[in-house]
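Every protein chain but one is kept in place in this view of the complex.
Chains here go by letter, A, B and C, matching the order in which they are written, and residues are numbered from 1 within each.
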Amino acid sequence: MHKSTLMRYFSQNLGVVTASLLLIALYVAYNFMHPRGFSTAVAVQNTNEAAAIAFVAMAQTLPVLLGGLDLSVGAVMTLCNCVASVLVNGTPGEIVFGMLATLATGTAFGALNGCIVVYGRIQPIIATLATGAIAIGLALIVRPKPGGDVDGDLGWALTNSVWDFADTYGLADGGDAWWLQPFVDIPVPFLLVVLVAVCVWLPFKRTVTGRTVYAIGSAEGAAFMSGLPIDRARIAAFTLGGFFAACGGLYLAIQTSSGNADLQQAGAYTLNSIAAVVLGGTSLLGGVGGAIASLIGACILRVISFYFRILDIDPLLQPLIEGIVLLVAVSFGAIRTIRVRNKLDLFR
Amino acid sequence: GPEIVAGPGANPECFAPWSDDTTYLQWEAKEAPYKIAVVNGFVGNTWRIQMIKTAKAFAEDPAIKDKIETLKVVSTGTDAPAQLGAIEDFINQGFDAIITIAVSPDGFDRVIRLADKNDVVIVPFDNVLDTDKVMQVNEDQLEMGRTWAKFVLDQLKAEGTTSGKLLEVRGLPGNSVDRDRSIGIHEVFDADGGDWEIVQVVGNWDDGTAQKVTADAIAVHNRFDAILAQGGTTGVVQAMMDTDHPMVPVAGESENGFRKLVAKHADEGLKGISIGQSPGLVAIAIKAAISALEGNAMPQLISVPLPIATYDELEDGANYWSDLPDNFFTVNEFPPCGVNISGPAIMSQDESDVN
Amino acid sequence: MTESIVEYRGISKYFAGIRALQSVDFSCKLGSIHAVLGENGAGKSTLIKIMSGVLQPDAGEILLDGKPVSFPTPQSANEAGIVCMFQELSLVPDLSVAENISISHPPRRFGLINRREQVRRAEELLARVRCEDVDPNAVVRELSLSRRQMVEIAKALGKSPKVLILDEATSALTSRDVQTVYDLLAELKAEGVASLFISHRMHEVDALCDTLSVFRNGQHIETFAKGEKSEREIVHLMIGRDVEAQFPPKPPAPSLPGRGEPLLRVRGLSWQNRLNGIDLSVHGGEIVGLGGLDGQGQKELLLALFGVLRDVDGEVVIGGKKGIPSSPAAAKSAETRLALVPEDRKTEGLMLGMPIADNLLASSFQRISRGPFIDPVLSRKTVEEGISRLQIKTGSASDPVMTLSGGNQQKVVIAKWLMIDPDVVLLNDPTRGIDVGTKQEIYKLMRDLANAGKAVLFYSSDYAELIGCCDRVSVLYSGRVVAEKQGDEITEESLVAASLNIDVEAA
Partner (left out) sequence: MRISVSNENKPIVIASFFVVVILLAGTAYTLSTSGAAPLLSPNYLLQQLQTGSFLGICAAGMMMVILLGHIDLSIPWTLTAAAMTATAVGGEMALPTALAVGIAVGALNGFGVAFLRIPSMIFTLGVDTVLRGLMVAQTGGFAPQDTATPLMLFLSKERILGIPVAIYVWAAVSLVIIIVLTRTGFGRSIYATGSSERAAYLSGIRTRFVTMGAFMMSSLCASIAGVLLAGYSAKAYQGMGNAFLLPAIAAVVLGGTHILGGRGRYVGTLIGVVLIVLLNSVLSIMQMPEAGRQIIYGTVIIAMLLVYGRNQRVTS
C-alpha cells in the first residue's frame, strides 16, 4: 500500500530529520546554559560564526551528490576571501562590483574544476586536490600577507541584526519602520544563508540539471542511458559549488574585513565541510542528501564547539573531546549498519 | 571603551611602553574578582601547550588568585570566524577581559567595537593585531631580528669574515612575526655594507621542516658562514651536524634542544644566540588585563624585554636543562613582572616525572 | 507492409579490434514487432546501442524515415522517437518512481519541475502497464527487479516512442507481467509503433513477434516472418549447429526413502516476513528446483543458506553439520562446502575490472596457497583447468573479465565455485540472459554435478527450465513451500497452479 506522505518523507530523509532534531536539541540546551541565552546578541554571534562554514558545506554537497569529493572548497573559499579583501571597498558601486567579481572568481574556479573533471575525465577527489593547491597559490599571489580593508560599514551591517543593517544604511527609517519590526531581531548572516539556499539551491534542485546531479551520483550509467545531460550537470554542480564557496569567502572577508591566504585554514574548512555533509545525512556515495542537510550539519559542528565556552573543560582536553564527539557523531551512521538484516545491503 | 590618556602607566618596569610615542589607554575601574578568558587559536604544538599551561598555572599564583573569579581557556583552531565567535561569545557571557593570540592580524574590528561597547578589555599577544585600538603585549620582533643579525655579524667579524653566504630559515609564510623578524635581520646586513648573500628557505618554525630545508640548502650550497633561524632551530643544528657542515655561528629561538646543542658544541664553533618568544607572555597579558580592569593607565603596546642568552651565558639548570626534553621553550620568567614560572616547572608536574 | 522507419546500411562497429558488428544491413518497419535473435555476443546489444545513441558506428549509415541521421547521445535518439529499454536497466535507484518516469523531460511550471503533475503522470503510465500497486513516490531502490522492469516500461511509454526497443527487458518478469507487456506491445503495434524485441526465451518471441532477425558473430544472417521457420531451424541459424535435446536426460527417479541423510535439510526456516517456515531437503545426486512467482522468497532462501542474512530462524543441516553458516566464507569452508551462483553476475558474481584468472581464484585462495603465499604454478594450473572445464572462450586469462560476453562471464562465476569442489550448489537464475547454446552447457553441467553426487538447489524464473532440469521442484508462495512435485508431476500446469497457490486437485 502507499505510505502516507509524511511517513515517506521521514523514512526517505531519516538523515536530515535526525540531524535537524539533534541540532535543535543541542542549540536549545546551549541557550539555556548561556547566561544571555535566547537573545539577539547570542544569535548574531552564533550565526556569524556559522555562516562561512555553512556556505562551504553547501559547496561540498554538490560534488558529494555526484559521488565525488571536492578537496578544493576550502582553497577556493580562501582565494575568494583574498580577492574580496582587495576589491570590496570604495564607493558603493565599487563595492558591488567587488562582490560580484568575488562571486565570479569562485564560480569560474568551480567551472574550471568541473571542466577538468568532465573533459579531463579525472576523478574529482584527485583533480580537486591539485586545483586546490593552485587556488591557494593564486590566493597567496593576490594577498601574500594577511590584511585588507573591506568596507567597515558593510562589515558592520552584514554581521549584525536586521535592525543594525537598516540603521547603518538609513533604510526603513533607520530600522524603526513599523513593518520591519517583526524582523529586526533576525541576524543578517542567517538571512544571507537562507536567501542563498532558497533562491539558488532549491530552484536548482528542481531543474533537470539538478536532478541529473542526483541521478549521476545514484547510477551514472542509468543517467546516461536515460538521456540526461551528464556533462552539463557535472560542470554545473562544480560551478555551483564554486559559487557557494565564493559566498563563504566573500562573507569571511566581510566578517573579518580582511583576507588571509592561510593554507591550514583552507584545509580545515575542506575537512570540516566533509564532516558537515556527512553529519547532515548526505551519503558520500552520492545521490542522496542535499545542501540544506549540509547546512544543518555545519551548524551541528559549530554548536558542538560552542559548548567548550560554557562548560568548564580542561583546555588541554578540549581537542580530545572534540575529536571523540566527532567520531561518535559520525558513528551514529553505524546504527543503520546494525539494523541491516540482509548483509548485501551493506555493500552499496 | 577606553580613554586615551597621558602616561606614564602603572608598573612601568613590567608594562614597558613599546616606544616613546606609544599612547596610553584607561578603562573604567571594575570591582575584582574578574572573569577572564584566553582564546587560543591552533593548539597542536608544544609552544601553545606550554602557553596554556602557563596561563592556568599563573591564575593560581597567590599574587593574583583572588582577583580572578574564573579563567576559561579555549582553543578554536586556525579558523578566524571560530576565534572571533569565541571572543564575541565571551563578551556576551559577561567576561571582563579576553586574552587572545590572533589567528590573523586583521578582522577584529567588529569584536573590538563590541568589546568597547561592553567595556571588555581585549589583550592580543604574540600574534598581535595591526591596530592601535586595543592594548597588546609582545616582544619586539623587529628588534629580535636585529639582535640576531648583530650577534652573527659580530661573531663573523671576530673571525675576520666580512663577506659571505648566510642561510636564513624563515617561519610561516605570510605571518607578521615572520615578516618583522626577517626585516630586522636584513636591515642589519644591508646596513653593514659587507658583501652578504642571504639564502632564504622556509622552515615553518617547525623542527622537521627546518631540518629538511636546511639539509637541502647545505647540499646545494655546500657551506654557509652562519645561519639565522626563526624557529625549529634544533632541527637546523641537527641538519648541520648530519651533513658534516662545519660548526658556524647560529642565531635561533629558545628551544631547550637548541640551547643544549649550543652548550655542548660551542667550543667547536657553534657560537649560538638564543632569543625566544616566550609562552610566558600569556602571564604578562593576563596581568596587564587585570591592571587595566583595575582602572590603571596602560600603554597601548606593551613591550616585553627580549630574553637573550648567548653561548657564553648558558648555564645548565638555570636557562637550559640538559636532562629535559628538547621540545619546550626555556624562557618563561619575567622577574620585573613577578612572573616566575620556569619551563620545567610547567612542563613536568614533578622532576621525577622526567626520567 | 509499411515503410521501414529505421534502416541500417553497412553498419560496422569494432571494439579494440574486436568485431562487434560487420557491415550490417537491417531495417525495421512501423507497426511490427521485430525479434532480434542471436547467441551471447552476437552483437544484438551493440546493434540497438547504436540505434539509441549510446554507441557510434565506425562505418555505415543510419536512415530514419529514409533520411540519414546520427545520434551522438541517447537524448538525440529519444528526440527522434527511438526509445530503448536496456538490458542493464536505466532507472536511477535513489530517485522516486515518478521522477524516474519523467526523468529527462519532466512537466514544468515556471521553468521548474512540477512535482504534482509528475506524480499524476506517473500514476497514469503505471496504470497503463497495470502496476497500480507501485507507489509513484517510492524510491526505485525499494522495488523488486520485476517491478523495476515494469517501471522501466512505463518510462519508455511516457516518451511516446515511434520505435520501442526492449533489450532483454523482460528477463525477470512474471507471467502476469509478461502478459501485460504482450498486450501493450500489441496495442502499440496497432498504433503503428515499431518494436524491437530481444530475448533469449524462444516462447516469448514466438508468442509476440511477427518478424525475426538472426545475428551471428556480428553479422546479420537472415530476416524472415514468423512461421516461416521452425524453432529448430532458427536455433541452427543462431548458433550455426543443430541442438539436439534441450535438456540432458534425467536419471530414473529413485525412491525417496532409503537414500539416507540429505546433504541439505532445512526445517522451519524463517527470516523477517519474507521466509515463513520453509521445509526442504536436497539429497546428493539430485537437482531440486525452486519454483513460484517472482519474489516469493526463493532468493532470500538461497541467501539465507549462504550466510548472507542476519537473524534467520530454523534448523539447517548441511552435510551433517547443524546450523546456518555465518557468512559466505563460513559457507564455503571445508565443513559445509556450499557454493552460490548469485543473481546478478555483474555486481555480485564478478570483479569486472579484474583479470579472469583472479576472478576464477577468488574463492579458492586458501587452496592454492602454501602458508600465506600463493603457489604460482598451482594457481596457473587451476586457472587453466577451470577455463578448459567450462570451455570459457577467452583470449588470455589476464584480460579483465568484463571483456567476456555475458555467457562466458556466467561461466567464470560457475567455474570459480567449482574450484572449491562444493557439495551443495545453490544457483540463482543462472541462465538469465544466456543464449540457447550456453544454457544447454549449463544444464549439462548441473546434471554432471548431480551425477557426481552433489546436491543442486536451483532457482529459475523460467518454468521450462524447471521442468526440463529438475528431479524435484518445491514451489514457494509467500515464503513457504506450498507444493512439492517430482517426476512426472512436474508440468507447466501444476507449477503454475502451485505458484498461484491454487490446489489443482481440489479445483
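We adopt the following convention: a contact is a pair of C-beta atoms (placed from the backbone, for glycine too) under 8 Å apart; a residue touches a chain by one contact, two chains touch by 3 or more.
What you are looking at is a predicted structure, and each value in this text was computed from that prediction instead of being measured.
Enquirer: So which of the visible chains would the left-out chain be touching?
Expert: Counting the whole assembly, the omitted chain is in touch with A, B, C.
Enquirer: Among B:N11, B:T161 or B:Q200, which residue is in contact with the omitted chain in the full complex?
Expert: B:Q200
Enquirer: So one chain is hidden, and I want to know which residue out of A:I125, A:A177, A:L195 or A:L311 touches that hidden chain in the complete assembly.
Expert: Candidates A:I125, A:A177, A:L195 or A:L311; residue touching the omitted chain: A:I125.
Enquirer: Kindly note down the residues of chain C that lie in touch with the hidden chain.
Expert: 54-55, 86, 88, 306, 308, 327-329, 331-332, 340, 342, 347-355, 357-358, 361-363, 365-366, 369, 372-374, 376, 379-380, 396, 398-400, 416, 420
Enquirer: Which chain B residues touch the hidden chain?
Expert: Here the touching residues of chain B are 43-46, 49, 52-53, 173, 199-202, 206-209, 211-213, 215-217, 219-220, 234-235, 238, 242-243, 257, 325-328, 347-349, 353-355.
Enquirer: Quickly run down the residues of chain A that touch the omitted chain.
Expert: Spelled out for chain A, the touching residues are 69, 116, 120-123, 125-127, 129-134, 136-138, 140-141, 144, 220-221, 224-225, 271, 274-275, 278, 284-285, 316-324, 326-327, 330-331, 333-334, 337, 343-344, 346-347.
What we mean here is this: only the chains that are shown with their structure count from here on.
Enquirer: Tell me which chains count as touching both chain A and chain B.
Expert: Chains in contact with chain A as well as chain B: not a single one.
Enquirer: If you average the Cα atoms of chain A and of chain B to get two centres, how far apart are those centres in Å?
Expert: 36
Enquirer: Given the complex with chain A, which residues does chain C contribute to the contact?
Expert: Residues of chain C touching chain A: 53-54, 73-75, 77-78, 84, 86, 88-95, 99-100, 103-106, 111-113, 115, 135, 137-139, 155, 271-272, 300, 303, 308-311, 327, 348.
Enquirer: Going by the contact rule set out above, which residues of chain A touch chain B in the complex?
Expert: Per the touch definition, chain A meets chain B at residues 34-36, 39, 41-42, 45-46, 48-53, 140, 144-148, 152, 155-156, 159, 252, 255-258, 260-262, 264-265, 268-269, 272, 302, 305-306, 308-310, 312, 315-316, 318-319.
Enquirer: If we count contacts the way the header does, which residues on chain A are in touch with chain C in the complex?
Expert: It comes out as residues 2-3, 5, 8, 12, 203, 206-208, 211, 214-215, 217-219, 221-229, 287-288, 340-344.
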